[in-house]
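I'd like to ask some things about the structure below.
With one protein chain held back, the other chains of the complex are shown just where they sit.
Lettered A, B, C, D, E, F and G in written order, each chain numbered from 1.
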Amino acid sequence: MPLETKITRTIVTATAEEWAEIANVDVVIVGAGPAGMTAARYLAEKGLRVVVFERRLSFGGGIGGGGMLFHKIVVDEKTVPILEDFRVRYQKRNDLYVVDAAELMAKLAAHAIDAGARIIHGVQVDDVIIRYDPLRVVGVAIQWSAVIMSGLHVDPLFVYSRAVVDATGHDAEVLSVFSRKVPEAELIIPGEKSAYAEEAEKLVVEKTGRVLPGLYVAGMAVAALYNLPRMGPIFAGMLLSGKKIAEIIAEDLRA
Amino acid sequence: MPLETKITRTIVTATAEEWAEIANVDVVIVGAGPAGMTAARYLAEKGLRVVVFERRLSFGGGIGGGGMLFHKIVVDEKTVPILEDFRVRYQKRNDLYVVDAAELMAKLAAHAIDAGARIIHGVQVDDVIIRYDPLRVVGVAIQWSAVIMSGLHVDPLFVYSRAVVDATGHDAEVLSVFSRKVPEAELIIPGEKSAYAEEAEKLVVEKTGRVLPGLYVAGMAVAALYNLPRMGPIFAGMLLSGKKIAEIIAEDLRA
Amino acid sequence: MPLETKITRTIVTATAEEWAEIANVDVVIVGAGPAGMTAARYLAEKGLRVVVFERRLSFGGGIGGGGMLFHKIVVDEKTVPILEDFRVRYQKRNDLYVVDAAELMAKLAAHAIDAGARIIHGVQVDDVIIRYDPLRVVGVAIQWSAVIMSGLHVDPLFVYSRAVVDATGHDAEVLSVFSRKVPEAELIIPGEKSAYAEEAEKLVVEKTGRVLPGLYVAGMAVAALYNLPRMGPIFAGMLLSGKKIAEIIAEDLRA
Amino acid sequence: MPLETKITRTIVTATAEEWAEIANVDVVIVGAGPAGMTAARYLAEKGLRVVVFERRLSFGGGIGGGGMLFHKIVVDEKTVPILEDFRVRYQKRNDLYVVDAAELMAKLAAHAIDAGARIIHGVQVDDVIIRYDPLRVVGVAIQWSAVIMSGLHVDPLFVYSRAVVDATGHDAEVLSVFSRKVPEAELIIPGEKSAYAEEAEKLVVEKTGRVLPGLYVAGMAVAALYNLPRMGPIFAGMLLSGKKIAEIIAEDLRA
Amino acid sequence: MPLETKITRTIVTATAEEWAEIANVDVVIVGAGPAGMTAARYLAEKGLRVVVFERRLSFGGGIGGGGMLFHKIVVDEKTVPILEDFRVRYQKRNDLYVVDAAELMAKLAAHAIDAGARIIHGVQVDDVIIRYDPLRVVGVAIQWSAVIMSGLHVDPLFVYSRAVVDATGHDAEVLSVFSRKVPEAELIIPGEKSAYAEEAEKLVVEKTGRVLPGLYVAGMAVAALYNLPRMGPIFAGMLLSGKKIAEIIAEDLRA
Amino acid sequence: MPLETKITRTIVTATAEEWAEIANVDVVIVGAGPAGMTAARYLAEKGLRVVVFERRLSFGGGIGGGGMLFHKIVVDEKTVPILEDFRVRYQKRNDLYVVDAAELMAKLAAHAIDAGARIIHGVQVDDVIIRYDPLRVVGVAIQWSAVIMSGLHVDPLFVYSRAVVDATGHDAEVLSVFSRKVPEAELIIPGEKSAYAEEAEKLVVEKTGRVLPGLYVAGMAVAALYNLPRMGPIFAGMLLSGKKIAEIIAEDLRA
Amino acid sequence: MPLETKITRTIVTATAEEWAEIANVDVVIVGAGPAGMTAARYLAEKGLRVVVFERRLSFGGGIGGGGMLFHKIVVDEKTVPILEDFRVRYQKRNDLYVVDAAELMAKLAAHAIDAGARIIHGVQVDDVIIRYDPLRVVGVAIQWSAVIMSGLHVDPLFVYSRAVVDATGHDAEVLSVFSRKVPEAELIIPGEKSAYAEEAEKLVVEKTGRVLPGLYVAGMAVAALYNLPRMGPIFAGMLLSGKKIAEIIAEDLRA
Partner (left out) sequence: MPLETKITRTIVTATAEEWAEIANVDVVIVGAGPAGMTAARYLAEKGLRVVVFERRLSFGGGIGGGGMLFHKIVVDEKTVPILEDFRVRYQKRNDLYVVDAAELMAKLAAHAIDAGARIIHGVQVDDVIIRYDPLRVVGVAIQWSAVIMSGLHVDPLFVYSRAVVDATGHDAEVLSVFSRKVPEAELIIPGEKSAYAEEAEKLVVEKTGRVLPGLYVAGMAVAALYNLPRMGPIFAGMLLSGKKIAEIIAEDLRA
């Protein structure tokens, strides 16, 4: 058998087996940004079957650009234990903790994967799966982001799950599609407010949680849902929110 | 198991099994236009394993637009037996045979498939696989056309085969990529000449054939390769070229 | 007379004769997707004059992309008789019937055409023709889709008909233009709901029918009109909806 | 019969009759700019069957923008008789004759049409028809410009003629496609030179004429073919060139 | 003085003199389509100072594309006198009068200009000038359409006039900008209704007239303003509307 | 040390020092158009720390295009003292003062900078910083405009300030983002009204002022906020508004 | 006369008078970047009639972006006298002189204008005017850059001059159009080389000069013409080149 045939068969077969498993998992996390990857790690560590869908062919969300392309981001003291869990180095300056953007991205992903989470790139969640009585979310409809970018009209596939986390950032993409397509849920997504870094950091963690049965929100999507202020290149809230949602879901699924 | 999980698993599994087979076939035909689909039918009928890759999510090549959007095309008398093989209705007018464009498209595809050929949509051939001593073509590198349209950078997969047919029309896409990337083959693609319908119909069939071991050309790609005149909305040459290449390949592979 | 003049005259004349007939038909179906082509076949079989306008130069709607580009689609048991009417092969797996996407596309078109329906490619319906007392639809305004894509400003032509079917899928294009331009009809198009495959399959067939005198809806446009859930790459509902609308219209026109 | 059906049938039938005639004419002029419309008028006046194909839905070429959007153009004394033939008003200033751009456009078209020429809008000539021994041009391949702008792949129709005039301006579109597709003609299109108004006016008329049997050039396309200087918003050369080519062709066709 | 300097000085000076006059006229007509050019001719004939601003570098509005690119349009019997005023040839067929699209465009423009109207190409009206007590329109703000297409940010110039006619067709551009920017006028532009050719032809003429002091509407903009049905490639209403608005304005300005 | 290293270190270090200062200033002016630069000069002259953020890599706002690309603008008599402050030459004509557009742009910038204001190019203000009790604006979130044009997702940096002036012209960009993101402020931006030059000049100066604590408006953004008429290429209002806002802010900050 | 009419007449008349003068000048400088504006000032100071055409609606060329958006640029010691001529402040650091980018842009323009040069924005030079025996450049063809960006086809106007300076930077636009359109000049534009700041600064000044009679080159266009290395955000060479070309031209024109 020529090497080219072997490559194709090996990749298609190994991937298809994994897709058959992915079709039914415990938690779908949408978005491989800071909140999503933090959540993925802590959830996987608890033994749950976790898949993260990321529309780009990379991870990190808004981390890579640092602050206005200056390649550092900052966090506060409360976040230091998470940095240490992920083995991210930091430097203290003006009461803040400075972190290299590239390092944070790499370590969040590496540790989420080592904990057992799957990160699937190039896949966009373009809808949720619902059930009634009570109205709840039981999974997602997915599509190659290449298909969406190309403008071709192709049907999605489905992933059934016990929990879905919107960790897509400012646009709160999952909540938005749900609020538009299921008007009876009366969910409104006002978007984030103008900047107020201190307040934002605090509130985004406080409001992280369950939106309705099966549907959860973490990271900047929390700000979009509750019209909270925006926070800029300080990432404490993102990491703490990711950790908190992991705890809430673990609790709910154990129930 | 919820219906959504069942749908995903069924489709992924059934497709993956087929992809494992496709990774190694007798004939790869590139382009589901008139020449490609005609060739596919006659090759499959002879028991060869045939796959047609078509970058669009449909078939028909240039047939669908008829002549300047007028929805009929014409053929000449010599092509009538092929029309009858495919059960396409025709009407005689001014010594020409008028055919409905939509019917021709549908029937070419339906009969190629019934004969056993596989038509895979949304897949673009973006390179060939080569071997040396002698220089020959032993398959193709393929990519989702959605990926190419999206501008994302993704590696291809490979399909190994005994024969590859360029039936991509005016652009002779397979020959072009080969001539650019394998300069030692000294293949030049001058493109088609200005219009001369009568001459074009005759020459395109005459020149249909093998380009080098493993690489064949049919349909308008023949005109592009040999700088033959263009023919417009008369499709006799296309269908006859498709039938002829099928015979040549069947002969070569039997050898 | 040179062959080139003969080609032009033959095509223009043959097409113009057909356009003169098309200007006044029994049923206009908008969209050559699964529901539209199924309806076309069963309506034509009953002896009605049927024309399908499809904006692309091909047919199949969303079939060609399978499920997320995996080239298979599924149906359920109730749809098997339709598959057999169209001579589409199927394979049973996990209680579902797997069908090759390319084969389904080709056979739907081939059998609709054999039954006597005309499929005209490259034509977009950009408005309806109306009458009052009672408010009703009596045909469509059409335009080359090339003209619309080019942004040129060109007047449409008209096709008068006894029934118009919106089979344009998710966008419900005909209903949408009608609801926007004829506000007194008080038609609202909420769009489809999030996914729930089982429910969707059932409801879309149930709700298939007449919207107001002369205007009918089939396929995914039904989901858009009644805010029904979406169903993904399972096509039972599409085919059953196409068949049902054919029966309803035949009944109405006989009256 | 409803008015809508009547409109469609009347327009399609009247147009199709004309297209059947257009399929075989004496002279095809490509481009409805100043040179093309001047030529059309003088040729039609001599009783020849003339069709002008213009890719836009209007006429005038570069006239409408005047000079850098200032809505006047100028000509010199030698051109006054042509202005008077077309009943265009002028005003003498600094030894030049000033003309309103809009008036010139309208009158060129109105008088060409009154003389019997047909101007067909929205049609692009995308190739020529050739014959050998000797190599000659016997017509053109045409396409809706909407189709070309839309990027759709559709076959052209053909118009057979005794003479083809490239009056497409700076781009010399017909000569360019011919030179690229028929390399054995060894025709090179160097493009126009930098500006030298006086010289340009004189040379463009001098060089107006036959390129090879059946193929003629007039207007700015002459400058493109012979690398003559460009002339800006002085249109004497354009009008004189149009008149001259009419005389040359009339002579050739009488032979 | 070199010829190039002479050309520039002659054109700039002649144009600037005309612009100084255009800065204050009797009637501004926006759009050089069928209604606008008809109105321009009849108004200029009555001795009024008329300027037509057309954003394209040509005239004709939707005429050039005929019906779906078929190059004929139709009118009814009532319009024959206008055709004869403009010396447009016609042919009777199925109770309709068929006219060549190119001829109609050219003759409308030629006769409007001969009557004394100015047509200025490449200029877009992007606002009106207003006064209060009572709220009225006293002119327009204009911009090069090239500037608008280029996305550059440039201030407009002003043209003061006694009457402004919106003859911009389906989009009713002048009315739309006025209704958006002067909310206290409570003008709503619902847009045209679906097609009903007979009714549309009648109503569009009936409703042609003054909208508020200084602001008038003619042609398809009437349909947009009063939600009247659309009419397709039958142009009787357009020409009659243009003639009627000329009579109304002449009357008003005489007062 | 090679010259290339020296260049990079010198520029990065000099700029970083300045950015550290810019992070906390007295006044942020958004937009380097006529109102913004006038304000910047008079504010800086009073000893306040002023930074102007301009998204383009140049200054002048709408001045550079003059009136419809004619390269002059006009002002009235009241503005002459400001022209003289900035040493801009003028010429009296028809009771108006004509100024060269290029000169006005250059001198506004040169004198603002000489007075001590900083103009930072290529930076877009994409949000404000807020505080509550009372609701107030205390700075801005900024981003490279290159980042926004590129579509990349990057976090902003922050600039804290005692006053923020929206001098962004017609779009009132700062007010718009604030009104959208802080709905409890109940700020509505109706946009400017149609043209009425005389009234506009007067009202825009009259309404220039504070919007809420910390947030000010000057120039055409005033017209957008209060639905005032537009004024075209007369710039008296812009310059007077810039001067007035400087006086108001100086007063407020002194308090 | 209403104010709006007065504004239009004043601007059009004042501008047209200036255009009549511009149609024939001593020196045309193409590009209002650092080299062009420096040259303009020193040439105008010597009493020559100078016009600078700049395609954007601003000035500064590459200055505004500083070095990689860091808003400072550097020069060396030899350039200090030019900074002082233009009253640009500087700060010494690591043997280099740091200058604020915004200040340099503003002051270059302000002082060039004060010296008597005209800077016309929004105008692109798209060709030169030539004469023969000997081959020489005697002016330029100009076009609104808005027209070029819009893709409209409009004729240029002409400006006759004794000298033309290409100061368009990296692209050497004037030299490029000349080399393409006047092949007999055998001018080749290889483009700039990779970076070598020290060498580049020296060579660009050395090679600044006359290209052929009437055609001169300054600034980065010198590097493009002679394949010199690139220099990055150090602007000494640009300013010195601008000053040198002014001296050369003054000398040549005096002769």
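We take it that a contact is a pair of C-beta atoms (placed from the backbone, for glycine too) under 8 Å apart; a residue touches a chain by one contact, two chains touch by 3 or more.
What you are looking at is a predicted structure, and each value in this text was computed from that prediction instead of being measured.
In the entire assembly, the chain absent from the figure touches the shown chains A, B, F, G. For the chain missing from the display, the contacting residue among F:115, F:135 or F:152 is F:152, taking the whole complex into account.
Screening B:3, B:39 or B:157 for touch with the missing chain picks out B:157.
Within the full complex, the residue among A:125, A:157, A:195 or A:222 touching the omitted chain is A:195.
In the full complex, chain A touches the hidden chain at residues 3-4, 6-15, 18, 56-60, 64-67, 69-74, 91, 93-96, 98, 100-103, 105-107, 109-110, 113, 118-122, 144, 146, 195, 197-198, 232-234. Contact between chain F and the absent chain runs through residues 1-2, 4-5, 7-9, 11-13, 15-16, 19-20, 23-24, 57, 122, 129, 138-139, 144-147, 149-154, 157-160. Against the chain not shown here, chain G presents residues 61-62, 64-70, 73, 169, 190-197, 227, 229-230, 232-233.
Here is the rule we go by: only the chains that are shown with their structure count from here on.
Of all chains, A has its CA centroid at the greatest distance from the CA centroid of chain E.
Mean C-alpha positions place chain A and chain D at a centre distance of 61 Å. Taking each chain's centre as the mean of its C-alpha atoms, chain A lies 39 Å from chain F. Averaging C-alpha coordinates per chain places the centre of chain E 43 Å away from that of chain G. Annotation for chain D: residues touching 2 or more other chains are 4, 7-9, 11-13, 15, 57, 64-67, 69-70, 73, 122, 129, 144, 146-147, 152-154, 157-158, 195, 197, 232-233.
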